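Moving on, here comes subunit A:
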Amino acid sequence: MIDRIPSGFHPFVLPFLFGMIFVLSYCLFGIVRILWQLPKQDVRKFLLSLINPKIIVKNVWEIFRDCLIHVKLWKRNKLLGYMHSSIAFGWFMIILLGHIEVFLFVPNRIHMFYYPIFFNYFVAEGPDMTIQGSLLMFLMDFFLLIILSGIVLAMIKRVHSRFFGMRRTARPSLLNQIGLYALWAIFPLRLLAESFTAHISGGSFLTIPANWIFRQFLGNDLNMLPTWWAYSIALCVFMCVLPFTRYMHIPAEMMLIPMRNAGIKIRDSRKGFAKLQVYSCPNCGVCIDACPMSVNRGNLKDCTVYLTRQMRRGNEKRIEEISDKCLLCGKCHTVCQVQVEGPQLRIMERSRRHYNLSPDYSNIDTQPLTETASHGKVLYFSGCMSQLTPAIGQSVESILKKAGVDYVWMDRDGGLCCGRPLLTAGRAEAAKELMHKNEEIILGSGADTLLVSCPICYKMFTEEYHLPGIRVVHYSHYFSELVQQDKIRLEKSDLCYVFHDPCELGRGCGIYDEPRKLIGKSASIAEAEKNREESICCGGSLGSLTLSFAQREEMTRAALDNLYTSRADAIATACPLCLATFARYSDRPVRDLAEIIDAQSSSTQKENQ
Partner candidate 1 sequence: MNNKDNKPKNLYEELCKDYRFKEGFHTCINCGTCTAICPAAEFYKYDPRKIVSIVQTRDDQQIEELLKSDTIWYCGECMSCVTRCPRKNGPGLVIIALRDLSARLGYFTESEKGRQLLPLTHIMTGNILNYGYCVHPKSFKWEDHKESGPVWKWHTEHLEQSLARQGANYMGDGPGILRKIPQESLDELKAIFDVTGGTERIRIVEEYSKAKAEEMGMDMEEYERQAFEYCSDKHFNH
Partner candidate 2 sequence: MMDFGFSLSKSSTINLDTVDTTLYKKLCDMEPDARICMSCGSCSASCTAASFSGMSLRKVILALQRDQDVRPMLSNCMLSGKCTMVCPRAINTRHLILTLYRIYDR
Partner candidate 3 sequence: MKENIVIIGGGIAGMEAAKQLLVLGYNPIIIEQQDHLGGHVSQWHKLFPDMTSSHELLDGLSNQIKDANVFLETKVNSINALGDSYNVILNNGVNIVAKAVLVASGFHLFDAAKKEEYGYGVYDRVITNADLEAWFNKRADARIPEHPKAVGFVHCVGSRDLKAGNSQCSKVCCTTAIKQAIEIKEIFPETEVYCFYMDLRLFGKKYEDFYINAQRDFGVHFIRGRVSEVGETIDNRVQVKAEDTLTGKPLKVTLDLLVLMSGMVCNPRTNELAEMIGLNIDDDGFLKSKDNVYTIMESNRPGIFYAGACTGTKTVPETVAEARAAVLSIHHYLTQA
Partner candidate 4 sequence: MITEGKQKIWSDYQKEIPDDHWYYVRSCIRQNFFPASEKMFTEITQKVLGKDLYETPHHTTCGGIAYHCDTIPQETVMTIVARQFALMTEAGYENYVPSCITSFGNYCEILETWHEFPELEAKIRENLWKACKREFKKPKYLAHTSDLIYHWRNAIAAKAKHHLVNKETGEPLKIVEHIGCHYAKMFPSKGVGGAEYPYVLAGMVESWGGQVVDYPERRHCCGYGFRQYHVKANRGYSVSNTHKKFESMEPFHPDAIITNCPGCPYFLDRWQYVIAEQTGKTYGKDGFGIPVFTYEEMAGIILGYDPWDLGLQLHQVAVEPFLDKIGVEYDPKAKYLGMNKEDIMRPELPKSIKCC
């Protein structure tokens, strides 16, 4: 390979250069701004993480895995996964190979950073055709073919999304359409340009035959320049619109991954990390199908993809609507390719709201609660919602008695709220006030274990509370221990349950297996079509501020329909809210985990004594 053009320059690279400089400076500016908006300690944390070898490896691996290969998407939908990784990885490889070529053959041009992009125009095939050269040429064509196949799929998806098993996709805006068509144009144009140049620069299995075909009826030399121009212009267009389209997610995600790995959290829905998340949203629309609110084609425009879009547009009215409606079930976060934290974004958005009146619990007397709490080693906290489902507390108590546990039910006659409903409503300060009161009661009780049955409270106690010396344990774990320690014995009934993973327990706390194991020992168990991480919110969630009763009913029914697919006799769950919500419409019995265990357990205390 030899340099064909002495100056190493042609005006057609200008559009590309312009686009490239624009997008790079935009991103640079963006990065600076995001860092600027982060609190000082977060910036420090982030910068330190960048020199931590472990995190570096992690970052590189995750960027490769998520940004190039789209492993998650593969898992979710092979066709979609292929489409994305073909384009992303293919393009990345083309750029990488371009650099290798420059490095190998014209190392003096390495500083001209358009060279790897337009390599084939600037070089001519030398007489010394090397294995390296032809291998690179082959790889170039290979990856271009891969990309083109991805583009074809993208075109098909655009026309017929069902083909990909997607029911809904986000509707792109005009700029996004321009970006999309520019992206589609880049690679066919590159193919054309390289094909027209292949008789000079050489090529491989794609470009050389194409060159041959074209030469049969076209003067290649004449067409060569315009196609390179077109290629450059397409690149320019794409890069110029990129910051204003969903394709911004490409650079943003590369920033997002290190920042997430550095442990940065969203502190403000409009600044810093949140902004990065918003820009990282690829608008793929996976969250639309996942969202439980989208049942019966309702609330379609209230999913996270629309939240990020409205946040980019600054449509305050819609931002508020979308933020307030969400159930905060967390499923969009789970399915999201770039892990945009839809629920957290919304909670922080709610926190920005100005209220003229603030909660004030200073007049609340916790003395009676403190007194109640100071009698046992194990403190049982049933949570306020369980007062509407008294069977849970009674069953827990019955099991504890059977197991001979020295316990006290601290909120038997009603206790303070754990603070989660306040937190999710964006009232963190008020939540803290309640948390302090609960902390005082719990720490002052002398107990060493806090047993929690409500997953909403459990999440709160494990994540937000500061309870040194106290083991916070979910009842599914605790009961498993009691079984293991042979303090209670479970007997299998001939009922078959399907376990509904409550949002706060599964996606919220990562507890999926313990309840299933316990139920499995007490009855047979079946699985619903969507379960575990994919579990569908019951619709009763306190997360939503605005959903009406009728709207929730639709969601509950849809969630029940999913559970019915298991053909189980009864539904099991482990959340008072799910229990109460399902019980309202279910055609079969709904039981809490504690109820099932209580019914199937017997005490071993007498034998042991």
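Candidate selection criterion: all candidates are chains of the complex that A comes from, given by their letters.
As a working rule, contacts are C-beta pairs under 8 Å (C-beta built on N, C-alpha and C of every residue); 3 or more make two chains touch, one makes a residue touch a chain; residues count from 1.
Here the structure is a predicted model, which means the values were calculated and not measured.
Every option in 1, 2, 3 or 4 comes from this complex, but the candidate touching subunit A is 2.
Listing the residues of subunit A that touch candidate 2 in their complex gives 324, 353-361, 363-365, 384-385, 387-388, 413-417, 419, 421-422, 425, 427, 434, 540, 542, 545-550, 577, 580.
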